[in-house]
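Provided herewith is a single structure, encoded as structure tokens, for subsequent inquiry.
What you see is the complex with one protein chain gone and the rest in place.
The block that comes next holds chain A.
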């Protein structure tokens, strides 16, 4: 587990390149900075991408085609391609009249989806004849800002979590770009914009959403401190867990049954999904706190504490977790969603931590990642 502090500002969003030697982050302003790993624990800034007029809210780096897509509050998205040693932007007209909130490349990297405050999702694909990125909108039945997106491995289904308290799965089949998709557990008829699944039962904004490695399950975290998982089938059953922690902001599958989520509590947590019993259970806290030397309290201090704070416990004012502020994004570093060996978290403290699943599993004996 290694922690690196990039800056004092929150990291709005981040994305890794294919071989995980470079990371693109937005340091809470209009720019995107790309850092390169220099041996050991050092990172150096190699590029600065300045084109947005508003805060950059989403970055995604396509591993195979090495293109970066960014979206921001200036209602624009840019696709950046590396020419020589310079990243050149191409504007994508999203035709939205509110800020863009999140962006994700599809698995085959021929489309990307942008969620925005205009209550719609823009699906953008490249039209060869016009040499231009074109976008199509999915509007119904979204009633509020789309906060998070994730693609199904078949390149057609897209899961969207939004501020109207629902998680939905849409089809984004575009006949100019791809073949007709084969039936999935979420349904077989998939025209563009078709709503395949809509959740119910949770009460808070859906901050983050993730498909499992196979695409048969979708998990989401919502602002009422719940984690929910649904398995696609004729009668989809939603299993949810009301956690005792503060709301979570990011979630990802690390195996077909285990999820890692993190949020305002500043440490990642493991959750285990059992499809047979339709339950989600808390698997454990994934942070290894430093062992602080226990200072003995003098009797005077104890009485002072009792008088001032009505408790005689030792001072718990400092956070023991690695991140000192909320974690806003989790991404998989090594492996994929069906078997992940390393994942990375970035947060509002400007820091990035790389977590090794094997080390965590061995150091916490009760942790079971199935």
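Basically, a contact is a pair of C-beta atoms (placed from the backbone, for glycine too) under 8 Å apart; a residue touches a chain by one contact, two chains touch by 3 or more; residues count from 1.
The rule we apply is simple: contacts and distances are computed from a predicted model.
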| item | value |
| --- | --- |
| Protein name (UniProt record) of the chain left out of view, among "Actin-related protein 2/3 complex subunit 5", "dolichyl-diphosphooligosaccharide--protein glycotransferase", "GPI transamidase subunit PIG-U" or "Polynucleotide 5'-hydroxyl-kinase NOL9" | "Actin-related protein 2/3 complex subunit 5" |
| Touching the absent chain when the full complex is considered, from A:74, A:224, A:275 or A:301 | A:224 |
| Residue among A:70, A:122, A:199 or A:243 touching the omitted chain | A:243 |
| Which residue of A:204, A:284 or A:335 touches the chain not shown here | A:204 |
| Absent-chain interface as seen on chain A, which is shown | 165, 203-204, 223-225, 242-247 |
